[in-house]
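Every protein chain of the complex appears in place save one, which is left out.
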Amino acid sequence: MPVLSVRDLSIDYITRKGPVHAVRDVSFELEKSETLAIIGESGSGKTTLAVGLIRLSPRGTKVTKGEILYTKNGLTTDIRTLDEDDLREYRWAEAAMVFQAALNSFNPVITIWEQFLDTARAHGMKDRQKVRDRADELLELVHLDAKRVLPAFPHELSGGMKQRVLIALSLMLEPQLVILDEPTTALDILTQRSIIDLLKQLRERLGFSMIFISHDLSIAAELADRMITMYAGRVVEAANVDDMFYRPRHPYSVGLLRAVPRVSGALGSVASIPGSPPDLMRLPVGCSYAPRCPYAIDACRAADPPLVPVDTPRHEAACIRWKHVAEVLGSNAEVPVAEKLA
Amino acid sequence: MNALIELDHVSRTFTTPAGVITAVDSVSLALGQGEAMCLVGESGCGKTTTGRLLTGLLRPTGGRLLYEGKDVWLTKGADLARFRRAVQLVHQDPYASLNPTRTVFQTLSAPLFRHKKANSQRQALSAVTELLQRVDLSPPENFIAKYPHQLSGGQRQRVAIARALTVDPKVIVADEAVSMVDVSIRISLLNLLLALAKEFSVTIVLITHDLAVARYFASRGRIGVMYLGRMVELADTEALVTDPAHPYSAALIAAIPEADPDITRSKTRVELRSAEIPSLLRLPPGCSFHPRCPLAEAGLCDVLVPELLPIPGTREVACHVAVRERTSERAVVTA
Amino acid sequence: MTTAVAAKSQVRIAVNPRRYLGDAWRHPIARAVLKAFLTIWVTTTLTFLLIRLMPGSPVELKIDELIQTSNGSLSYEEAKAIASSLFAINLNAPIHEQYFSFIWNLLHLDIGSSFLSSGTSVTSIILSVLPWTLFSVGTGLLLSFVVGIGLGLLAAYRRDSLLDRVVSTGGSLVSSIPNYLIALMMILFLGVQTHLINFTSMRGAYTPGMVPGFTLAFIGDLFYHASLPITIYFLTQIGHWILSMRSATLSALEEDYVTAARARGLSDGRIRTAYVGRNAVLPLVTQLAISVGFIVGGAAIIEQIFAYQGVGLRLLAAVTQRDYPVIQGIVMLTTIAVVVANLAADLLYSKLDPRIGRAGGAAG
Partner (left out) sequence: MTTAILARPTFGQRLLGMWLSAAGFLRLLSQRPVGLIGFIGIVFFLLLAFVAPLFVPFQNDPSLVDIYQTPSPAHPLGTDFQGKDVLNQIVFGGRDILTVAILAALVSTLIAITFGSIAAVVGGKVDSTILAITDVVLTLPKLILLIAVAAILRPTGFLFLAVLLGALQWSSLLRQIRSQVLSLKERDYVEAARSLDLGIVHIVFREILPTMRSYIAIHFIFAMTEAMYAQVFIVILGLVPVSGSNWGIMLYFAQGQGALYFRDSIWYILSPILAISLVQLSLVSFASALEDIFNPRLRGSA
């Protein structure tokens, strides 16, 4: 049974000019100890989706439909039906969300230790000494010196240190699911590398399932087992990492992969996607990628293409011309898209 | 080829309540006409300050800034203004680079009127239309009357580039100009800058932390790697990417995640001796990378500040060990 | 995507946090104390110039007055000598010497004696009235601060509800009406027209004949007499605190650390106090400092309307009697009291906000 199974989840932003469909009929599953990358650009709805998974959507948003089924030791519950107390328990004990280090995720006027204590107390760990030992253990886990970090105020830590403390804090109650929002954005290259290696290490040791959202494909290549790409609020493709990188079936995934240059290996025919990002207020009828898609035909503009299974296992794409995309790419070899289209 | 614009051992310090910070430490860099090069480095390495020094918006506290051979900060009045117009800056944040209360036309026509490149409405209108076409914002009529908040991030950066072009600059410093724009349209912005370099022989310096973007943009040019205010390596892009001379460049290239599962998961790591970034207030003696450098030799690297010295293959590196190994007679030519 | 922005901001990133903060802690406190002394020095000099050098200054007026009342028997020099003793300064000495003796006396808290009751020193006069003003203004201000914070927090949490609209609009309107007009209306309606409160019995700071001491009766009597002024000071500032706290809370609620705290399953109560409340109240502490000065100033008219013997009323009496040493004394001592209050609020701010630890963190 998957740890998390999301079915037809839709989330709207209520604005004066009417509802904006930020997330539209999103479905995906996450197995135990599996890492899923949700890749999308601005306006794709990835953050709205992630925050929606723990029902933390800001004021002015509404989950219109869909289920979020969470399973632990064989018992499945729909998060959307949890009452306030159970929801509070679910948050952090079951699913912990780690925000971007660049955003100020720490209360600036109290020390890191107080924020550890707050979290522990909120989940019934009253004994200060036990919380202190747990904090030391967690900070040790993320290679930080507890004596220096705990008494410090948030602004006294560097970006990299803050991201590590956030990760340590997220593991306090041994959650089964850790959700990370852009875990390495706004960090320097070497710090980014240390965070990626740290996440790999922790995942191996503690076996939690992980979802992370990012606009950066290279992080997905590093960490993910499975990937979904989102465009204008919808999942356009879901696949294992190798299938997504070497055998993409949705024109947007192809375009995105082709638009990212690499340092090692040949550059190939790197190229941008024409046009500009979708305006969620005025989405076109039919496939929202049609205006920018080189393979679009009239049928594409008729209706929203559903997610259909494609020619490799556990691989789906929301494009009625995915076979044509496969032909254009040609070989299924483990060669980057940019080189195949060179 | 004599350099169009050159930094000659330029330094810049800032006094803060906590002490004096050397943001840029005697950096030398010569750029020819139409050259497209990149300055790369992590935050705090001084690449943004170097960019500001190049544009003349920031006065160096040491060394000289030469433009067409003349020391800019010794020139006065008209010459200084001419230099100031010849070097333009394109900023990082598309949401802050354009004045929200002015339309695209007002933003682009102000410099045209100011420098007598247009004397009437009609001339300004046609000049602006041509500028918008040159930065691929077509049809121009859709953009002229728009306010910045009605444009996407990519479109705003194009207007910012068009604004820089209003004064026919010889040099454009693009400070992280693509890092806040959607991944899928970055390449088109880089291509626009490359086209300016090729067709109008404008020298372009792209400042970025993203080595992959740097490799694409300067694939036929050079990359300069900076660390804590110093230029540690300056080399042709392909040479630097495939065979980095300075241990810091090697560490960066090894650490970068690649958008390709097979390559990125099989990369060999460079283990640094410490992850701690030294404070700009108290730089380590000698080479400031020595506390973290796997090749550091006690008595040499922690005493003597390495100069940027040439090594075979039109390259320069500021590392005693690298220079010694690559220039000694019995240097084995590595594959 | 790096956050490398203007060169100045690079300073923050790779600096050893503990040492850099250490310097910042000492530096702002010293700066705040220096600023306080500077303010006091400027005020004393300002009042000195006002009394001494202004054309038709009180000193000249006093000399002419002496000459007239003695209908010509006093010469200018003799009148000047009398005036010197009254003003406790040697008028013949050159101006800068007068100034130094003036400052010297001030340091010894000797600022001359009142023209009228020539025996009593200005300091003793002031010390007998200043406490009442500080007591009434202080209580009114603290009450309006505490209630304002609470209502502002509530209004922000129930944004755009009826409560929010009533509290914020009502608060801002009450505080925009000049407080002395509210005082007059209170007397007019609650006193004269409806006899709800017997304000004549409330005159003065306490009922004459009461034995001053820490007895419950005496303190009760104090509050009875001061109740009207306190209500006015409360109403004057309440709108400001509600609005400031409401907007500070609204922006605090949008901060990421509040979402992160909710994601960590923290209880609403804990988030409301330690996360939203503490951050929102920060800018208000410095505004508290500034409003002390405003309220003490405004007290003069309130004390006159309610006949409450505070320093304001005494100043007005001194003004009508042209009792310049007392005027000069009151202006200086009230400023010193206000400056000390500001210093305290600034230090409190630097203690509350570890990020800057900057005293003098006034808004703006």
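We just call them A, B and C in the order they show up, numbering each chain from 1.
One rule holds for everything that comes next: a residue touches a chain if its C-beta (ideal position, glycine included) is under 8 Å from a C-beta of that chain, and two chains touch if they have at least 3 such contacts.
Worth saying up front: this structure is predicted, and the values here are computed from it rather than measured.
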Interface partners of the hidden chain - shown chains only, full complex considered: B, C
Chain not shown: contacting residue from B:A145, B:A275 or B:L304: B:A145
Residue among C:I29, C:A248 or C:A261 touching the omitted chain: C:A248
Of B:T22, B:S43, B:Q88 or B:T208, the residue in touch with the unshown chain: B:Q88
Residue among C:L74, C:I290, C:A307 or C:L348 that touches the chain left out of view: C:I290
Chain B, residues in touch with the chain not shown (by the definition above): 55-57, 81, 84-85, 87-89, 91-93, 96-103, 105-107, 109-111, 113-115, 121, 124-125, 128, 141-142, 144-145, 160, 163-164, 166-167
Where the missing chain touches chain C, by residue: 6, 35, 38-39, 42-43, 46-47, 50-51, 54, 57-58, 169, 172-173, 176-178, 180-181, 184-185, 187-188, 192-193, 240, 243-244, 247-248, 250-251, 283-284, 287, 289-290, 293-294, 296-298, 300-301, 304, 312, 315-316, 319-320, 327-328, 330-331, 334-335, 338-339, 342, 360, 362-364
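One rule holds in what follows: only the chains that are shown with their structure count from here on.
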Pair exhibiting more inter-chain C-beta contacts, A-C or A-B: A-B
Whole-Å gap separating chain A and chain C, where each centre is the average of the chain's CA atoms: 54
Junction residues of chain B, two or more chains touched: 42-43, 209, 277
Where chain A touches two or more other chains at once, by residue number: 158, 188
For the chain C and chain A complex, residues of the former touching the latter: 1-3, 13-14, 17-18, 21, 255-257, 259-267, 270, 274-275, 278-279, 282, 352-355
Chain C contact footprint on chain A (complex, rising order): 51, 54, 56, 58, 88-93, 96-97, 99, 102-110, 114, 118-119, 121-123, 152-153, 155-159, 169, 185-186, 188
Touching residues on chain A, where the partner in the complex is chain B: 41-42, 158, 160, 188-194, 196, 215-219, 221-222, 241-242, 245, 255-257, 259-265, 267, 270-274, 276-277, 334, 336
